[in-house]
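All protein chains but one are shown in place.
Which chain is which? They are A and B, in the order written, and residues in each are numbered from 1.
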Amino acid sequence: MTAWDTQKKARYGRIEAGSRFAEGKVVSKDALPRFLDAVLKPGDRVCLEGDNQKQADLLARALADLDPARIHDLHMVQSGVVLPEHLDIFEKGIARRLDYSYSGPQSARIARMLFGGQIELGAVHTYLELFARYFIDLTPNVALIAAVSADRDGNLYTGPNTEDTPTVVEATSFKGGLVVAQIAEIVDKVPRVDIPGDQVHFLVEAKKPFYVEPLFTRDPGAITETQILTAMLAIKGLYQPYGVTRLNHGIGFNTAAIELLLPTYGEKLGLKGKICTHWALNPHPTLIPAIEAGWVEQIHCFGSEVGMDRYIEARPDIYFTGADGSLRSHRAFCQTAGLYACDMFIGSTLQIDLAGHSSTVTASRIAGFGGAPNMGSDPHGRRHPSEAWLKAGAEADPASPAPLRRGRKLVVQIGETFGEKNVPTFVERLDALDLADKLKLDLAPIMVYGDDVTHIVTEEGIANLLLCRDADEREQAIRGVAGYTDVGRGRDKKMVEKLRERGVIRRPEDLGIDPLDADRRMLAARSIKDLMLASGGLYDPPSRFRNW
Amino acid sequence: MTSWYEASARQRIDALADPDSFEEFIGPEEREISPHLALFDLPEQFDDGIVVGKARLSGQPILVAAQEGRFMGGAFGEVHGAKLTGLLRAARELRCPVAILFDTGGVRLQEANAGEMAIAEIMREIVLARAADIPVIGLIGGRAGCFGGGGLIAGCCSTLVISEHGRLSVSGPEVIETNRGADEFDSKDRALVWRVTGGKHRYLVGGADLFVEDDGGAFRQAAIEALSRPAALDILVLADEQERLERRLARFGAMNEARDIWAALGMLRPEAVPGLATEAFLAEAGHKREHAHDAR
Partner (left out) sequence: MEKLSFKFQTNRAAGGDKSKTPKNAIVGVVASGNLEVLIERSQPPGECSIEIATAAHGFGPVWEAVLSDFVTRNTAGGLKISINDGGARPDTVALRLAQAVRKIEEDKA
């Protein structure tokens, strides 16, 4: 007789084993090591929150302290490899296999451990893709999550940094898995219920808030004149002609410059209300001046950002907030919004090759993908039209009859031709290929593929890849904006001139922009303090950004 | 609004002086560069990081020196120091007031001996100038602040103007942390650094005389005001200064948090002081701060 409820029984066994260390659902901090030892089994698939920002740091430390003789060969499935403990467990043999998305803070160490064979890599994913697999073939047996507070029934308040939690819990709890939540405190009544208690099995009181990385704060004081020039090019050369109202900005100084140029340069061009009204975006402090000047209708967020809580609570017309007033973020839905409901993604990268493929992989660092492959991809399932989408589609495929011609999402790579330490952005061969060799990967880790990229913006101008008719034109269009890098200096000057005549390449002067006008005085805010003042004192900048 | 904090040395002089009135001495075309930096294979700057010259301020002749805080942290070297020493000697001969636009972390490690000597020479020149009743004013509001030897020189000036971004001290935050540990002073806690060395605190506790917005026009107005203040330095002034400092020590010596000092001064909400806009801050601090009276 086939048994069809083995997972249900297994979960019941875990709950029984764990309850010996709990009062109701609450496990004390002291009992945590023994509790984890009791509820985990060797070879379990475990999701440890490891989000982009918030970290279940108490549970991570406890996991790393387990005895590998008793708990070993775990298969970790998590969005972010962020804390040292996330890799310690592999070094100790507690975990063996890893499927994940983003490893920015651990990019050097994870590279060493992958090369050294200490981690068996499943795959590196984009966030939405990993979430999708939680429901098909990477369903967790145990989820170790982070919440702000809980009541004794297990109802959780995840607050502004809700991020991945609802997705993780949905996949785990409804498929026989165990959900253990780290919280700062138990309360009588949570401010709002983000996760209903019957989906949560155990609570551990950490007595202090979970750790959050301030990832999306860019100091306006660090924005250079060249970055301002690229921002001016983007606004006048892309946002304006395509009429981009719905968009996502990848994090970076170029996009921060665009955000700070809207109330000034954008205003001068008469673009308020015509562009940048609806956003899939984390609460970037650099968007505050544009919000205050009335540019923005609404923003949906992947997560929150340190210091922005009070500002968000005071702007419920703009942000998604719960009945308690605080932000409700949701990475899975925001990623979906960025895929289907936005007409543009614009972000920066470390390397671009002659086909337009881009990657952030270097010889010694593996940062993973995060959300960019999803945000920077053209969704073939999209059916609703918009001005920008149809216009881009017509440029890409002028021959097809209009009713059968799908539109195109604008996917823009923006940055200076030389990056940090004067390393060229444009290369003939991506470092990602070397990595694929070394790790014997089926695919080189490409962030955005060349056939998804529609435009490249550098200080030399804008290359419109939609208008390129073949691979040669595409290569020369890229060389034509690659400045004084080897790739740029290797251009076919005649061909680049022809491309410029056709409008495939547009230089600042073609758009009526004088590079000498790219001045820091054009920024709506030139310092973190200016941002704080623009918010009416509602924005609380983290200490590292203060100079007053 | 020109941000003083963001401006270069030359842009600050432009903002301070009457239009078209500035004439540079020993300009970059003279190439009076440091004789030492090449030994360390370090980049040189044609003016060695300080711009000196004469100008007019509201019609009145002044001599000006402006440090470039982004070149080697505005630090003093042999030539850099000599330009300021020479300027101060000229001030005495011409009987002309001096404005020093500070933006310095102290003395260059690579030119330590020459730099320290320059600090001492500059301090003596300021004292001699003031003994002859010539004002020597200091303006502080740049990225590097006014630390080390710069702090010592500032202490000799007749009037100090500071903005909230400005910092004034001798030992820098990292030096204190290295010597005393992070528990004593966490140099990464920037809010703390500004509570201890920043413009608002210096103004409140009497270490600086005029507090201004981070704006070229505001510094200019304050400089005009500063030049009209008493500049003489004699034994009576020193005695007053001694008394003032003893009083400060008696009043605040037992406190180890700036907010306690501000509370003792009568500031209504000490924790809100750093966030106050300039007008609101001056409205309250103006009559509650420790006054320098005649002593500087």
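Observations on the model:
The rule we apply is simple: a contact is a pair of C-beta atoms (placed from the backbone, for glycine too) under 8 Å apart; a residue touches a chain by one contact, two chains touch by 3 or more.
Owing to the predicted nature of the structure, the values given are computational and were not obtained by experimental measurement.
Among the residues B:Pro28, B:Gly86 or B:Pro230, only B:Pro28 touches the chain that is left out of the figure. Of the candidate positions A:Thr226, A:Ser304 or A:Ser326, contact with the hidden chain is made by A:Thr226. Chain B residues in contact with the hidden partner, per the touch definition given at the top, are 8, 10, 20, 27-29, 38, 41-47, 68, 70-71.
On the side of chain A, the interface with the absent chain consists of residues 224-226, 416-418, 422, 459-460, 483-484, 489, 515-516, using the contact rule stated above.
The definition used in the following text is that only the chains that are shown with their structure count from here on.
Listed in rising order, the residues of chain B touching chain A in the complex are 3, 5-6, 164-165, 188-191, 194, 198, 200, 274-275, 277.
Those residues of chain A that touch chain B in the shared complex are 221, 520, 526-527, 532-533, 537, 543-548.
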